[in-house]
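Here the complex is missing one protein chain, while the rest keep their positions.
Here is subunit A:
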Amino acid sequence: MHMKQRLIAVLAATSLVLTACGDDAGSGSDGKIAGDITVLTQRTDLVDTVLPEYKKKFEAKYPGTNVKFEAITDYEGEVRVRMNTKNYGDVLPIPNSVTADQLPSFFEPLGTVDELKDKYRFVRSEQTFGGKVYGLAITGNAQGYVFNKKVWTAAGITTPPTTPEEFLSALKAIKDKTGVVPLYTNYKDGWPLGQWEGVRGAVSGDPEAVTKLAKDDAPWSPGKEQYIIDSLLFDAVKGGYTEADPTTTNWEQSKGMLGTGKIATMVLGSWSVVQMQAAATSKDDIGYWPFPNQVNGKFHTVVGGDYKNGINVNSKNKATARAWVDWFADESNYAIDQGGVSVVTSAQLPASLADLQAAKTEFIEINPAPKGEEGLADKIGNTAEIALFDGKYRQRLVDAARGAKKETKEQIFADLNKKWADTRAKLK
């Protein structure tokens, strides 16, 4: 009997503790900027350094608030699962896998596109649905490739190649003259290969590129963007201009290797410049050039938002959450500090993009998709099991190019075209 009573007591105590945990976020629900908010972040590297300073400044501006950070290593994967509950923080970077039509179920609208488009970049087409904006970018990126200037100069190349062929001969010159790995694929980690997809739109200089991709039945046909991007990767690997064993690459190591001139080039978004500089002997060694393709004698680069801060639709403290999102965009200076393009329209372009500007690159933003077709290209990609922004299908290209798979480029492209067209037909 005694044991039973004790058990009941333990159970009762436990449930008390549990309920106590449940409702501690009561304050601030009345629309005042006060009380606690939890901010999720993917920057595990900044959570103990830069972010506490932001917290201090924010709390000084809005007395009575308390910001808690939660850094998550596998951000995309973990948060997507957590979003099946109501508990995914008050402010969080919207995971890239959330499709446009799912935004209203999970995030609070921040205003209409018309209200926000003059003040902020990237709100016209990214993370919007039904004319409403659901997130403000924490920073923005241009697309192209990051390279070690010393190595490229030693190989005799001082101006950006203007065609894929020129780019390949530049890689050859680097290999012959310096012996450095001309281009690093980061095949093992996978996602760096997905970064190649980022240059779509920059190849053709067409702001409608993504809308057109979703309407194309054969994107991997000569002359089209996917063909040009993936051919460049294939030919570079086939030419032997990439690392000898791509299956044992290491992202963290590769930054130091590019910084110190053991690797010449990587195709990554402009966010990488600051990280490469941090790993370099001298900041000036790191350069950033546009994708080697010109339209009407001009380079193009696509500027797009990085993660966007959104507000959990279930948040109990939306007023404070909103204040944080606005403060982060307007006053934190995060984008500039990280070498990115600020979400605020009036802000200057960062120094990391000076090389792009010197090459007279035209900066474009992708136009919004027509109503009802938001995110369609990537939806086709996922349903077709190609997943454009994941490195997986490009790993297959690399394998074929280095002779590990018995497939030709044409066979792979034909297969991709077929999957793409079949899926497009199915989704209609």
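Assume contacts are C-beta pairs under 8 Å (C-beta built on N, C-alpha and C of every residue); 3 or more make two chains touch, one makes a residue touch a chain; residues count from 1.
As a convention for this text, contacts and distances are computed from a predicted model.
Student: Considering only the chain that is not displayed, what protein name does its UniProt record carry among "NADH-quinone oxidoreductase subunit C", "Putative aldouronate transport system substrate-binding protein", "Cell division protein FtsA" or "ABC transporter permease"?
Tutor: In UniProt, the chain excluded from the picture bears the name "ABC transporter permease".
Student: For the chain not shown, which residue from A:T247, A:N333 or A:Q357 touches it across the whole complex?
Tutor: Going through A:T247, A:N333 or A:Q357 one by one, A:T247 is the residue touching the chain not shown.
Student: Touching the absent chain in the whole complex: find that residue among A:Y134, A:Y187, A:Y307 or A:W324.
Tutor: Here the residue in touch with the unshown chain is A:Y187.
Student: Specify the residue from the set A:K57, A:R80, A:K212 or A:K418 that touches the hidden chain.
Tutor: Considering all chains, including the one not shown, the answer is A:R80.
Student: Can you name the residues of subunit A that touch the chain not displayed here?
Tutor: These residues of subunit A touch the chain that is not shown: 1-4, 6-7, 77, 80-81, 83-84, 97-98, 102, 105, 187-190, 244-248, 250, 382-383, 385, 387, 390, 392, 395, 399, 402, 404-405.
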